[in-house]
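What you see is the complex with one protein chain gone and the rest in place.
So, subunit A:
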Amino acid sequence: AGNFQFPEIGSLHLIRCYPPASAQAFAEKWKLNNPAYPPWTWVKSLEVPIFATNQVEEGYLSLENVCIVKSNDDEVASCVEGEASLYDKEDEESTDSATLVQTSSGNDNVQPYYFDFHIIYSASFRVPVLYFRAYCSDGRSLGLNEIESVLPANSAKVLLESKWTFITQEEHPYLNRPWCKLHPCGSSDWMKLLFQAVEKVDRPAMELYLVSWFSVVGPVIGLGIPIQMLKEP
């Protein structure tokens, strides 16, 4: 009874094993279906060197340098590679690794923000948790208020109403720096609903897990997920 909890094997893999199957599967599918996005990579948690042994490895999924531009309409437009130069005439070097996610409807005065996303497994809540941070082209970190301004309208409203329990600034579990965290308290309820809705799943449940989770969480911070990632075997 109670909440959905991912089976023990899954959680063991996400924390303790070599790049976990579900994280790898997620990264591969992402790459396949989002050629214009940078790929997700698996980052080993180094912490103090003593924790890095051959056998077990903690880590997290990382997607960095995603460029998000606030659009006038709140649609998540398809991402376009290479058009970053339209908005960053002065910062040629920053366009190389950045990928434009949203296109603005022709407003040249828009300031592009860059996001780093880390998906880190929470041993307490037994779900992945999204951490992210944002910064300007000059490297200056963005405060929560400024990040709010780039979120989809729904998220901004929820954030306003429940300041302390939705997206908060917290310390990154490994990096000892302030990041933003999307609270997992409701996550496992969502996941339960999602898995109940999927009647027959041919693919291994683990592979589907991260994809499904991200389809719910991604739009909150403006990262859409192509429908192909959910469909294809």
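Remarks
Here is the rule we use: contacts are C-beta pairs under 8 Å (C-beta built on N, C-alpha and C of every residue); 3 or more make two chains touch, one makes a residue touch a chain; residues count from 1.
As a convention for this text, contacts and distances are computed from a predicted model.
Remark: of the listed names "Signal peptidase complex catalytic subunit SEC11", "Autophagy protein 5", "Ubiquinone biosynthesis monooxygenase COQ6, mitochondrial" or "Large ribosomal subunit protein mL43", the one matching the undisplayed chain in UniProt is "Autophagy protein 5". If you put the hidden chain back, the residue from A:Pro112, A:Pro128 or A:Pro173 that touches it is A:Pro173. Residues of subunit A that touch the chain left out of the display are 2-3, 5, 8-9, 11-12, 16-18, 47-53, 55-56, 123-125, 141, 164-165, 168-171, 173, 176-178, 183, 185.
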